[in-house]
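Left out: one protein chain. Kept in place: all the others.
Chain lettering (A, B and C) follows the sequence in which the chains are written, and residue indices restart at 1 in each chain.
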C-alpha cells in the first residue's frame, strides 16, 4: 500500500472534526485523562495499533493516545461501522493513519487489518480480538516486542479466555470489558439505547404494542430489553443460563425458547456472543413480516445461510433492510446484514458511555506500559481503584455529590464485635 | 404555475414507492378502507386539497382518497417535513399533484399553500388549519362550494375553535384529533417515540442519566415524558393546568415551573400548542450545553428571537443543531430550528399510529360527503361508532381477541335494581 | 333501634381518633375546606345521611360536614370495609351516629341502610347508590324534601345514569366520580396501590415473575395494571371496549379474552363495574392455585355461585382466602369473598387521594345547598372551576409551583390569525 492511509474522502475532514468536537463534550473523563497525558506523555514512542469501530468517540480516544506520545494506527473493526468523516478528520488534523471505509468489502477489511499489523505494534487495542488473532496467526514475530493488548468487548474476552485456556495467548491482555465502568454502562445503557436507535432508524416502525424478543440476558441484552420495554414493547427473553432466565422472569419479562418466542415476535434482536442463536428452528415458527437483527459483536448470531436457503429472493424495501421472500410465502426482514445494528444503521454507542469505556482503554494502555515485564501472559482486569476513579470523575463531571464514609462507619464495617 | 406539481426530483420516485410500500404494511386499517373505497368510490369527483406533512404514511392516505374517487392535491404543511422521494412517487405513480420540497423557503411554502387553494377544493384536509385559514382570508369565494374540512392536530383544533367562537368559521370542520383512535394513539405513542427518535438522531446523546424537561402534560407531551423515562432519563414536567400537573406528580415526575426546571435540564422539549413556552426566563437559568427543541405543531413554542438577541454567534456542530454562543459564555443547542423535531430530524410518526389517524381522515372525508348539507358550521367530532370500528379493525389486524358482552352483562349494565 | 348508633366497641375510640389524625395529615385540601366550613357553616341544619366505607378518611369527611353545620348519620356501604375503631371515634368524640360493624351480616347491613333512611335525610351521600335506591324504592316520602345526593363511585354513576334514563331519578345527583380530581386520582392511584396492598396482605405472595390478569382497562383497572407491573408482574389485560383494549396493547400489556388469559394467570383481579367478568369459561381454563379477587364496587364481578357449583369443598388456608377444591382436583383461591379486596384485607384508598375525592364530596354537598331548587333532576357534574381549585390547593400543599399563562400566551390561545 503506497499511501499511509485508506479512507473514503479527505474532504469530509471538517465535518468529522465537528462531530468529534460534539462527542467530546459528552466525554469529560477522557478529557481529563487527555490533559494529564499531554503533561506526562506516558505512551512516548510506543507503537499502538487499534482495531476499533471508527466513530467520533474512537476519534477522541485516538487523539488522547497520540497526545500521550503513542504512534497510533487505526483500522476498522467492522466493515459497516466506519464514520468516513471521522476517519478523514483523524488523517487530516491529527495525522493518524486510518484504514477504514464504510461498506468496505471483506477483502479490503482484511487488508486493513493487515495494515494494522504492518505498523509493528507494541500494543494492540481490539474490539473482538482480531489484531490479537492476527499477531498470533500471521505475525508471531511481533510477540516478543509486545507490551500487550487491550480488549473492548464481551465477545473478544470470551475468545481471549478460550485462547488462554488453550495456552496460545503469549502476552498479557487487559480485558477492559471486565471493568465495572465499562460493562455496567457501555454494554447496558450504550447498547440499549443505540440498538433501539438502530432498529428505529432502519425500520421506522412503532415499538409500542409490538412483541419484541431479545436473545440473551447478559448486560447488553438486558439493556436492550429494558429500552424496548421503555418504548412500549412487550418483551420476551431467551436464555441458556437458568439464573439469568430466572432474573428475566422476575424482572417481568416472559421467558421461553427462541423457537417458542419466534412465533410471537414482531422483532427479534440477538446479543449473546454466541453463534446461530436464530436458526432454522426459529425461522420455522416466525410470523410473516418479522424483523430480525443482531447487536452482538460478530455477525454469526443469525444463521443467514439457512435463511438464504429457505428463500426465493431478497429485496431491499429500505436501506439496511434485506427482505427475504421465503418459499412458503412469508417475508422475513433482516437488518444491517446481521452485523451490529447500532453501528450499521445508527452511530454506535453514545459518547457518554464510550467516555468511560475509552477512559478504561486509555488507562489500560498506560497500565501495560507502566507494568511492562511484570504481567503474566493471559487475561487481566484493570485494578479496581482505576475503575472507581473513573466513576468518581464521571460523577464529578455530572455535578453529583455522594456520601463519604465517616470514621465511625469505616470502623463499623471492619469490625464484627457489635451484636444485633 | 406552468406544471402541475413542484417537487425536488422525480427520479426519487422508486425509492419513495418502496418507502410507501414499507409503511403500508403497518397500516392495515387504512388498507381495509382503501379496499372498500375502491369498490364504493364514495369521493367520486370531489376536489380535495390536503395540507399535510408529506411522508410515506400521507402518501398512502392520498392514494386511498384517489382510489375513492377524489381529485387530490397535496401541499406541505411544514417547510422541513417533506420526504422528497414520497412526493416524487405520488406524482410519478399515482398522478397526484404535489407541491412540497424539503427545506423550502417561507416564500415557496406559501406559494405551495396557494397551489392548494388554486385547486378550488370542496374538501380541505389540514394539519394546523392553514388551508382553512387560507380559504377564509384569501379565497372566501370557495366557501359556498365547501363540503367542509378535516383537521388533524391539537393545535389546529384549538385554532378552529377560536375561529368558531369568533363566528368566522362558515363551514363544517371535522376535528379528527378528537377521535380517541387519533389523539390517544398518534399523539401519545406516535409523538412519544418519534420525538425521542428525532432528538437522538440529531444529537446522538445518551439519555440515561440525563435530566429531561417536557413542557406540557397533554397527550403529546405525556407520550414524550414516558418515552424519555423509558430511555433512562430523569424527567421533569412543566404545566399550566393544575389537574395535569397533579397527574404528572402522581405519575412519579417532578413538576415545577419552566424557569425552575431549566436550571436542571440537559434537554427541554415543548409540546403544548402554546407560544413562548421556553422564553427569556428559562434562558436565564439554563445550564451550559442545554439542548432545546419543540415537538408542538408550530415553531413558536420556543422564543427564538429572544435567544438570538442574547447570542454573539450561531454555529452548526451537527446537522439539525444550531448552537447559540451566548454573551455570558454559555452555549445553547437548538434542534431543527424549533420546528417539529420528529419530522425535522426523523421520519415523523410511525406508520402504525398514522394508520388510525389517517383512517379517521379518510372516514371523515367520506362523512363530509355523505352528510353534505346536514352539518352545521363549526367544529364536529366523528361519530363514536366509527372510532370504535377503527380500533376493532386494528385489533383484528394485530390478531388480538377481546371479550364481548354477554346478554346477562348487557342487561346488568342497563339495570339499576340489583343491590350490593 | 333504641340507641342511636350500632358499632362494635366504643372502647376502640381512642385508637380510632389516632388513626383519623394520622390520615388527616395527608388530607390538606379537606382541612382547608373544613376551616372554611367552620367559619361559614354552609350546611347549617341540613340532615345528611352518608353510606360510605367507614374508614379514617371518611371519618375526616364526616367531621368536616358536621363542622359545616350538617346533622350527619353514617352507615356502612359494605359489610367488610368498616374500621371499627373509626366508627367508635366518630360516636365518642364527634357525636355522629354511626351504624357499621366490620363483618356484619347481610341482614344487619340492610338494617344499617335503613337507619340511614330513618334519619330523614335532605342530602344523601352514596358510594354505590344504595341510599338513592332506598329513597326511591322504600322512602318515596323523602323525595320532596331532598336537596339531592352525591355519588362517589363509577359503579354508582353507571347505576344512576340507568335510573335517569329510565326516568325514575326524581332529584338531582352530583356525580363526584366525574370530577377529574376524583376519578383521575382516586380510581387510578388509590385503587392501584390499595388493591395490590390488599392482595399482598391476603396472600403474601411475591408478584415478581407472576402472570397477573386485570379485568378491565378503565381508570381503576389501569391503576391496578400499572402497579402490578411496577411490582414485577407480567400483566395481561382483558377488555370489552376496542379503544381501551388497543391502549392496553400499546401500553405494553398483552390483551386477550378472559378465557384465554385465565390459562396463564397466577392472579386475576376484576375492576370493571360489570357482572360475572370471571365466569364458568374462565374457571374452565384456570391453572391450579390461581388467586382471584375483585376490586370493583359490587361483589358480582366474580361468579361465585358457579365456582361453588364446581367445588367439592371450601377451606381457609389464611384469613381472607377461601380455597375452593374443585372436582377435577384443581384449587382456586378466592380473596375477600369477592368483595372489594382493598377494603377487605387492606385499609382502602390511601388518605392522599381520598383527600381530593372527599374535598369533592364536601364541595358537592355545599353545591347542592347553594343551588337548591336550581338543579334539574338527574346526574350532574361539579363545575370545572371547583375541580381545578381542588387540584391547585393540593399542589400548593405539596409545595409545587406551576407556570401561569402570560398575557401574550392567553392572547395566542384565543387567536387564530397567526400562521405557521
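Basically, contacts are C-beta pairs under 8 Å (C-beta built on N, C-alpha and C of every residue); 3 or more make two chains touch, one makes a residue touch a chain.
Since the model is a prediction, treat every value here as computed from it, not as a measurement.
Among C:131, C:220 or C:352, only C:352 touches the chain left out of the display.
Residue C:197 is the one among C:197, C:322 or C:387 that touches the chain missing from this view.
Of the options B:4, B:111, B:170 or B:234, the residue whose C-beta touches the omitted chain is B:234. If you put the missing chain back, the residues of subunit C touching it would be 18-19, 21-23, 25-26, 189-190, 192-193, 197, 200-201, 203-209, 226-227, 229-232, 289, 316-318, 321, 346-347, 349-353, 398. In the full complex, subunit A makes contact with the omitted chain through residues 77-78, 109, 128-130, 133, 158-160, 162-163, 165-166, 180-181, 184-185, 188-189, 238-243, 245-247, 249-250, 255-258, 260, 273-276, 298-300, 387-388, 391-392, 394-395, 398, 400-406, 408-409, 412-416, 418-420. Contact between subunit B and the absent chain runs through residues 208-209, 229, 232-234, 246, 249-254.
Here is the rule we go by: only the chains that are shown with their structure count from here on.
Here the chain at the heart of the structure, going by C-alpha means, is B.
Distance between chain centres (mean CA atoms), subunit A to subunit C: 53 Å. In subunit B, 189, 398 are the positions where the chain touches two or more neighbouring chains simultaneously.
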